[in-house]
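Below is one structure, written out as structure tokens, with a few remarks after it.
With one protein chain removed, the remaining protein chains of the complex are shown where they sit.
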């Protein structure tokens, strides 16, 4: 299950999806909106995607993880639109026979998402808003 | 929240407990009963604890994690009694501003639990049962 | 030939449009299309920005040659997670 959605993400549904009689470990990763970033008071994050390609890239990450580690099942759901403080913007869940593989695949997935999946976040903070970008060495001020 | 319980563990309750406006990442670790171990067909695991000391050791692990990594909140709940295939025997949840700390503290906690917390599992498999022990280099047959 | 261009995030805001159809010369590359779009929408010229390029939902290099009806997306620094 690799998708983007405008709805709140249901952690239980994802854990149920990856639960497997062969699995001894399930590692979810939940990315949440933090109330501060680089000294700014964050009000919310607002996510936008190129949805068809984002889902394709998320599935590609799942395929890559399966070739790298002996995992049972994996799911990634990324939320779009405004995500309030404390809410989940992304949930990755991995099940595996052993915890090493589950931790490694989870970690891999979140790093890959931040590198290659066409999803963008705009940070809405007290006094303004800014598109956050990690592929550029430019100061944020140059981007907006 | 550091406890042992005879009831199924409620993942949502634990995630809600560690949710924090300062947190950008929540990493739960769910240990589940696997249907096989060392070539045996596992029917269930049956956990027993020295409960007062187990809870004290779980809290100690939480304290240690807080001194090692900048985490927000942590909770560990370990289930006792029979745990069926696919069910959770232990859930660790950690929230942190950044994912590095959340992953590291989660990993640390599960490794420590397996080393120092007075909880024991009996594996009930097709054809017998055995207490699983990791502090000893003896074959299982010598222990039972 | 014609290609379809979609803009997202910062580029969508700067272009003021999310989706457009563009006539390009046979054999044009992704990079050539980008330079033409920057003439049409001068605000797309963001100093120092590093873009990735996708054609029909696959990443391609800037020298990739376009075909009729391709869907082309210019991908500013991603920041999901």
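Letters A, B and C name the chains as they come in the text, with residue numbers starting at 1 for each one.
Everything below uses one rule, namely that a contact is a pair of C-beta atoms (placed from the backbone, for glycine too) under 8 Å apart; a residue touches a chain by one contact, two chains touch by 3 or more.
Note that the structure is a prediction, hence the values are computed from the model and not measured.
Chemist: Thinking of the complex as a whole, which visible chains are touched by the chain that is not shown?
Modeler: Per the contact definition above, the missing chain touches B.
Chemist: Out of B:40, B:66 or B:114, which touches the unshown chain?
Modeler: Only one listed residue reaches the unshown chain, and that is B:114.
Chemist: Check the options B:3, B:40, B:98 or B:122 and report the residue that touches the missing chain.
Modeler: B:122
Chemist: Extract the touching residues of subunit B with respect to the undisplayed chain.
Modeler: Interface residues of subunit B facing the absent chain: 31, 47-50, 52-54, 56, 78, 89-90, 110, 113-122, 131-138, 142-144.
Heads up, the rule we're going with is that only the chains that are shown with their structure count from here on.
Chemist: Measuring from the mean C-alpha position of subunit A to the mean C-alpha position of subunit B, what distance in angstrom results?
Modeler: 25
Chemist: What is the distance, in whole Å, between the centres of subunit B and subunit C, each centre taken as the mean of its C-alpha atoms?
Modeler: Computed from C-alpha means, the inter-chain centre distance equals 49 Å.
Chemist: Would you please write down the residue numbers of subunit B that are in contact with two or more other chains?
Modeler: none
Chemist: Which subunit C residues reach two or more other chains?
Modeler: none
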